[in-house]
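Of the protein chains in this complex, one is absent; all others appear in place.
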Amino acid sequence: MMSGEYSAILVLVVITNFYILNTSRYIISARAIALQGCLLSLLPLPDAFAGSPQAMFLSAGTLMVKGILMPVILIRAIRSTDEFRVAQPFLGHVASVLLGFVILVAAFWAGAAIPLPTRPHDVLMGAVGLATILTGMMIMVNRRKAVGQVIGFLILENGILILSLRISRGLPFVIEMAILFDVLLAAMIFGGFIQSVHETFSHTDVSRMRKLKG
Amino acid sequence: MILWALAAVPMAGALVCLLIPRRQAVLGWIIIGSAIETVLAVIAGVGVYRVGSMDACLGHLALDELSAFHLSLVTGIFLLSSIYARGYFNQEPFDPTRDDRQARKFGALWFSFLGSMVGVLIFNNVGLMWVSMESTTLASAFLICIHADRLSMEAAWKYLIICSAGIVLGLLGTVFIYGASVSAGAAGEEALCWTDLVSHAGQMNPSLVKIGFVLIVVGYGTKIGLAPMHTWLPDAHSQAPTPVSAVFSGVLLNCATYCICRFIPIVAASTGTPDWGRRILLGFGLVSMVVAAVFVLVQRDVKRLLAYSSVEHMGIITVGLGLGPAGYVAALYHTLNHSVCKTLAFFCAGRVGQSYGTRNMESISGSVSACPVWGSGLLAAILLLIGCAPGAIFMSEFMIVRAGIAGGHLAVIAGFLAAVAIVFCGALRPAIHMAFGDTPEPVGALRGESTVMRGCVVAMTAWLILTGMWIPAGLTAVFQRAARLIAGM
Partner (left out) sequence: MTAWISEFVPALFRQWAFVLAVSPILPGVVAKTKAWVAGRQGPPVIQPYRDIVKLFQKGAAYSRTTTWIFRAGPVISFSAAMAAVLMIPIGGMEAPLTFQGDLILFAYVWGTSRFFTMTAALDTGSAFEGMGASREAVFSCLAEPALFLGLLTLAREAGSLSMSDLLSVGLIRIWSIHAPALCLVTTAFIVVFLTENSRIPIDDPNTHLELTMIHEVMVLDHSGPDLALIEYASAVKFFALGALLVRIVYPIRSGGFWAGGAVLGIGLLGLSILVGVIESTMARLRLARIPQFLAFAFVLAGFGVILTLAAA
């Protein structure tokens, strides 16, 4: 795989980030997360073609967990709560997209400072990873519904995967697999929790949970 | 071999819990299971201190002095909480209609929680350590809201979201450390094994390690409850059933500090100056202490008060870790004292709360005469927690102050003493009110009282007062040998 296609994948990841910032339906966000997961599963492929079976497994595992299972769990959780629309984020769509752009600029500025770039697209990769992490955080604080926060969390997790590929071509295989399993478990627990929150409160608007203070 | 057994017991325990039909049997089984685990941990710990560190599974599992100390503490506190849980849940059934099912769920999660914490301690690989730490969050989230009411659900959701997001930053930090390790020439799984990390920390790229360490402190710091990432802690501690609160405060927070301890020698060796990493710890520790001191003043709920006190004590431990080798010893000693004392406090507060039917400190008064064991236990625990002499906590705080003054950190120590003084005054007033105020109408009788539990309360109080006056030489040696690992020697 050439470096041009590699950067194209990273650019698409950023575009999915903005797409999620821009959309006002959770199901669509979940589909965009699925797309992002599929894109991420392409990233270890150059190593896999270079003759590393572990990279192949990692790619397949990422596709399975991040591209298929997690979005499916998320979509089922969304369906179970009947709350499909992003209910008035604290920051409007236009403002959050523009803030996302500011984050992107900052990420490129900071990403260049990550030490030891070795490959030609490393700068881009570091920046995209950082931008994805920060976008995920922003979505977590900017969504009122529980589902929105989970979506932000998953984006955050994706960003860390990209950054780990940037820094060290991914973590060791065993650990990467353990993390994938852990993330899958987290997604299942989040899904279960969203359902119990819905049962207990009959809504999932986290911003209305303000009983505990001080 | 014993490491495998340590890992296997909680897993088997969780499976057995799912098979047991009756609630009483589940509550009994968690005592047996955690007792087995405690015995194993103590045997392993004694072995480590006699023979030296052990490992298994190609070096992926390992136990050294630092983790052996924490392991014994974790399992010990866990055993006490399991014993306590039996009485507590007899007083306060889970849910009348689904009681047995809830108990099975509780037991399975309780053991998974134990298993993931043991995993944090026995994995030699910092990557797997992170995975276990994340699993503690996942296993314990449902424990908070086992009653599934609105408040506990809110607390559990906050806990899940904040800790997951925070701990993910810890993963990012681990990734940076791995990058640094690769830059020093390591490859494959060994590049994240703690023993290998320490041995070639000197050749690591310092800027990668620095970024990584900051992320690790923030990430695991969320789980420790360092301010400003502490916001989940008071909610989770106050809403969880009391045995769970005790384990959270007494053990879970320690596991997270243990994770940070593992990275201290790496940072010191790679940056060349131990000061850089210590400054960060001092900063986070002091901020946590000050924030906790302010919030202690305005609490009404006794469990929230104890939770903020945990934030304060975690700040104290972090400050201790920032003060160099003498501070490490003091911090480890404080970890032990805080765990025992906070567990005692939660036990007593939970029982007193059950007896009065409220956790509001203004409604609880005269508990010493109303329920003598738990009331006076609560009073003693709070007095010890806020650092009354001659208590163990007073001694360990004193050691930290001495280490700070010896290291020339006078400003830090001034802030430290101010925060401790504020907490002292802030917690003393409600403690006295709860103990000696006018006793209201006859309070509810407690069911499920056991002599064992009462004996535990008395023993824990006695232990805390005793070790405040005289530390056994063996215990000092334990702390010193564990601190040597943190110092990278």
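In this document, chain identifiers A and B correspond to the written order of the chains, with residue numbering beginning at 1 in each.
FYI, contacts are C-beta pairs under 8 Å (C-beta built on N, C-alpha and C of every residue); 3 or more make two chains touch, one makes a residue touch a chain.
Quick caveat, the model's predicted, so the values are computed rather than measured.
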List the neighbours, among the chains on screen, of the chain that has been left out.
A
Chain not shown, touching residues in chain A
4, 7-8, 11, 14-15, 18-19, 22, 93-94, 97-98, 100-101, 104-105, 108, 112, 123-124, 127
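Here is the rule we go by: only the chains that are shown with their structure count from here on.
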Separation of chain A from chain B, taking each centre as the mean of its C-alpha atoms, in whole Å
31
Chain A partner, complex, touching residues on chain B are 125, 127-128, 130-131, 134-135, 138, 141-142, 145, 148-151, 153-158, 160-161, 164-165, 168, 171-172, 174-176, 178-179, 182-183, 188-189, 191-192, 205, 207-208, 211, 234-235, 238-239, 295, 298-299, 304
Which part of chain A faces chain B closely enough to touch in the complex?
114-116, 133, 137, 140, 146, 149, 153, 156-157, 160, 163-164, 167-168, 171-175, 178-179, 182, 185-186, 189-190, 193, 196-197, 199-201, 206, 209, 211-212, 214
